[in-house]
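Missing here: one protein chain of the complex. Every other protein chain is in place.
By written order: A, B and C. Residues from 1 in each chain.
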Amino acid sequence: MYSFRNDYSEGAHPQVLQALADTNLEQTCGYGLDHHCQEAADLIRSQCMAPEADVHFLVGGTQANLVTITSFLASYEAVIAAHTGHVNTHETGAIEATGHKVCAIHSPDGKLTPALVETVLAEHNGSEHMVAPRMVYISDSTEIGTIYTKAELAALRECCDRHGLLLFLDGARLGSALTAPGNDLKLPDLAALTDMFYIGGTKNGALFGEALVVTTPNAHFRWHMKQRGAILAKGRLLGVQFKALLKDGLYFDMARHANEMAQRLQSGIAALGYPFPVASPTNQQFPVLPNTVARQLEALGYAFEAQEPVDDAHTVVRFVTSWATPAEAVDQFLKDLAACQ
Amino acid sequence: MYSFRNDYSEGAHPQVLQALADTNLEQTCGYGLDHHCQEAADLIRSQCMAPEADVHFLVGGTQANLVTITSFLASYEAVIAAHTGHVNTHETGAIEATGHKVCAIHSPDGKLTPALVETVLAEHNGSEHMVAPRMVYISDSTEIGTIYTKAELAALRECCDRHGLLLFLDGARLGSALTAPGNDLKLPDLAALTDMFYIGGTKNGALFGEALVVTTPNAHFRWHMKQRGAILAKGRLLGVQFKALLKDGLYFDMARHANEMAQRLQSGIAALGYPFPVASPTNQQFPVLPNTVARQLEALGYAFEAQEPVDDAHTVVRFVTSWATPAEAVDQFLKDLAACQ
Amino acid sequence: MYSFRNDYSEGAHPQVLQALADTNLEQTCGYGLDHHCQEAADLIRSQCMAPEADVHFLVGGTQANLVTITSFLASYEAVIAAHTGHVNTHETGAIEATGHKVCAIHSPDGKLTPALVETVLAEHNGSEHMVAPRMVYISDSTEIGTIYTKAELAALRECCDRHGLLLFLDGARLGSALTAPGNDLKLPDLAALTDMFYIGGTKNGALFGEALVVTTPNAHFRWHMKQRGAILAKGRLLGVQFKALLKDGLYFDMARHANEMAQRLQSGIAALGYPFPVASPTNQQFPVLPNTVARQLEALGYAFEAQEPVDDAHTVVRFVTSWATPAEAVDQFLKDLAACQ
Partner (left out) sequence: MYSFRNDYSEGAHPQVLQALADTNLEQTCGYGLDHHCQEAADLIRSQCMAPEADVHFLVGGTQANLVTITSFLASYEAVIAAHTGHVNTHETGAIEATGHKVCAIHSPDGKLTPALVETVLAEHNGSEHMVAPRMVYISDSTEIGTIYTKAELAALRECCDRHGLLLFLDGARLGSALTAPGNDLKLPDLAALTDMFYIGGTKNGALFGEALVVTTPNAHFRWHMKQRGAILAKGRLLGVQFKALLKDGLYFDMARHANEMAQRLQSGIAALGYPFPVASPTNQQFPVLPNTVARQLEALGYAFEAQEPVDDAHTVVRFVTSWATPAEAVDQFLKDLAACQ
């Protein structure tokens, strides 16, 4: 009946689509050099209180990750990531395909800490026989739904400064993170505490698009974008969308809704006695279901993903909500789940 | 007043945008595995009379070129291209960034011939000290507006077969080529005579998108796509657009209009005595203008690109028309050009 | 007084050097196509009982690893290695620089097992969103001195066959492994049980050189070699050396001597009460020394490497012996160690 498979199951929020329609026949420059992109970038700089930041618009997350990482690293430099990090597991070796090692370290909650970063550093001796870790990659919210606090991000920043590392925050699900219960980070904090981060549109109501905010200058970033096929001919589509998302708070309204639906789902599932190994305040929820129950739900037409097996009879599954998830769909699901056995 | 800078100055044809709006709230699978992509692929296979072909949807031309080339070549293999070929000049070394040499050869009309291909082959001795040319890259229409005839394409196919080469046709402007005066190629010919080609949407009325038709199987093509950041999360956007473009001939109608506007422009400019070094039957026109005239046109608000200098006082400039170019804009331009001196 | 830093502190065994002198003024083909390389390859095929194997000579270990791995993997394919594996830690990201991910997994003794390999496989879902593990990389002896038994290698082979994986054995210290107490592997076993392995010369009495034995054909291996700068102009130097090493058992005699010196060292150090966290039957020994003792030894002029810290006051250090290590040097060292406090 309903797909909780991901947060990009629909097209765009109707206001976003309307903005594309409204500007459709304007003639503009290509490649993101148009006034829409300029205005969206200005808006982002303003909301980030980062008047000097560069803003680049990319089409998707893997593209944003690979272009950003390769453009800031020398070939012998590496990026540190949690074992669960998207760049480590779900990008088909995209980072390695640009020549860089991902130094992955296990993290129970999907987050990096100064201690974990320093564990990786301690395994490297600074000689020419080893890669030089040079960047820390984190996601907020993480791939397993957790979020960073301001204190945690500040601690990472301090650690990066101490060791000469760049800090890159993958914000594919940034909206959900910034509107989650317990969050105390705002856009200006991200601009101040990271070297670069992106505001993810694809997973929060845009047709597509990620807005990368770079506070550590890189004069040739667009050369790297082009070389990786990451400059969209009609770049305006990105500018138009991000203006629509950000000018009146639509971006955060949508994310807040997604989180509310996720919390409703979590409460309901937990009330039925199913455990959640990791507590997620964001729009991804990971309960453990008996395989028999999961199969009944699928038979009813519900879609969701298996995250990892627990044992022969149980699986951690993933439910994702979005700006488009109706409360009725959640309630019906919970009713149907209650009927499973 | 009007921009002849390129054929992606506007958004999408209204019917394309409408199709996106009509399907906007449907829930579908991500990554192009949805029914819209399936239906668009079926439509393309049918129109190409290539029931066994693989169809992949990519976001843009550079992305399509780099993924296709690297996925079909071993690391020591190279691609042969005309010196003017997009992959040789206008992709910031995207092909080389995937590890492959582009063996470029000068061609006066932007087209490759068996003789040119064999000139490149003759410079390679088949030993392990040299790259092994393994693919021929051509564009139709070419970067300077010319088109291939069926006989020319068949001759290249025969040459490729003789030498064990793959033939890849970049169809970023395929619509314009296939509807140009003098063209005798149709989609089924392209499927039969090339190993892979694409139907360009970005430059002919889509928001974005290129539909790659592959008749030489490559079971892991999607792995290569993902590794290069080239799988769109909401892949359905590509399927929906290509259905709208192809189901009732809109794609060819738009291209025919663009060509007509280009011919109108060409006739008018030629009538004023300005020469065209290369005859183009497609939507790019390359007259030689005195620099003084070019500057007057720019002062009037016309936009177009300089292609290359002829001498200190003259430049080859490029005018591009599209599905969206009004006849009135062309006529006004010609009137304004006539007034220049 | 003496360097136990590594097994390449000297030049070559005098017989190897003599062979180079004896053939010095012969004119031969370049690039390893000469009769010495041919004869050395025949000798290796014969000693491996692998008449169909390809034999390639490379200059060093990192070069051999990177050329071999990249030449057998498609760009989206990855190699599985122990966390301690040379390709994972000590090659400055050489494998990633060719575009491939190293999937590393912790192993307490530096060896891979079917269970560890399958743990890595279980983290990959076979979809286009993840790399495809395609090769298993092991070292014998390992980077921490341990060796594989025939049963262990056969189990890995069976595991690889079951999962469609290639098995690559880095034999930089193969001589030491094959002559170690407890070893039951011989060259023909390696040829039969792996897809490719190399007989390391650099660390066992050659000036340089690794002889790669490939039983899974790769017609273009030399193209990959050349592209990575790994075809030596005077390739004969490799053929001459491997003939000298292998024709009368010199290779194994030297390795046996190195092992005997290592055992002498180990017994002596253990007798003084210093622990060895991992038991190594080969020419690398890893005792834990108090940092005060390590500093006294260094002050006496002994050279060796720190492997990893144990706590603030103790370090795992590495002592390496070679074909050139005199028993007197070991005995003197043990006497000096006994006097440390």
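As a working rule, a residue touches a chain if its C-beta (ideal position, glycine included) is under 8 Å from a C-beta of that chain, and two chains touch if they have at least 3 such contacts.
Every value quoted in this text rests on a predicted model; they were computed, and no experiment measured them.
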Contacts of the hidden chain among displayed chains = A, B, C
Please pick, from C:G32, C:G93 or C:G110, the residue that touches the omitted chain in the full complex.
-> C:G93
From C:G11, C:P108, C:G182 or C:P309, residue that would touch the chain that is not displayed = C:G11
Please pick, from C:Q47, C:T142, C:Q227 or C:T315, the residue that touches the omitted chain in the full complex.
-> C:Q227
Any idea which of B:E123, B:D161, B:D184 or B:E298 touches the chain not displayed?
-> B:E123
Residue positions on chain C contacting the omitted chain are 2-3, 5-6, 8-12, 14, 17, 20-21, 23-30, 59-67, 91-94, 97-98, 202-203, 207-208, 223, 226-234, 236-237, 324
Name, in rising order, the residues on chain B that touch the hidden chain in the full complex.
-> 75-76, 78, 89-93, 96-97, 99-102, 104, 123, 128-131
Touch residues of chain A, complete complex, unshown partner = 70-71, 74-76, 98-99, 128-129, 132, 220, 222-227, 231
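Simple rule for what comes next: only the chains that are shown with their structure count from here on.
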Which chain has its C-alpha centre closest to the mean of all protein C-alpha atoms shown?
-> A
Counting shared numbers against all numbers at the contact of chain A and chain C, is it over half, same, or under half, different?
-> same
What is the chain whose Cα centroid lies farthest from the Cα centroid of chain C?
-> B
Indicate the whole-number Å distance between the mean C-alpha point of chain A and the mean C-alpha point of chain B.
-> 33
When the C-alpha atoms of chain A and chain C are each averaged to a single point, how far apart are the two points in Å?
-> 42
Of all residues in chain B, which are in touch with two or more distinct other chains?
-> 98, 223, 226-227, 231
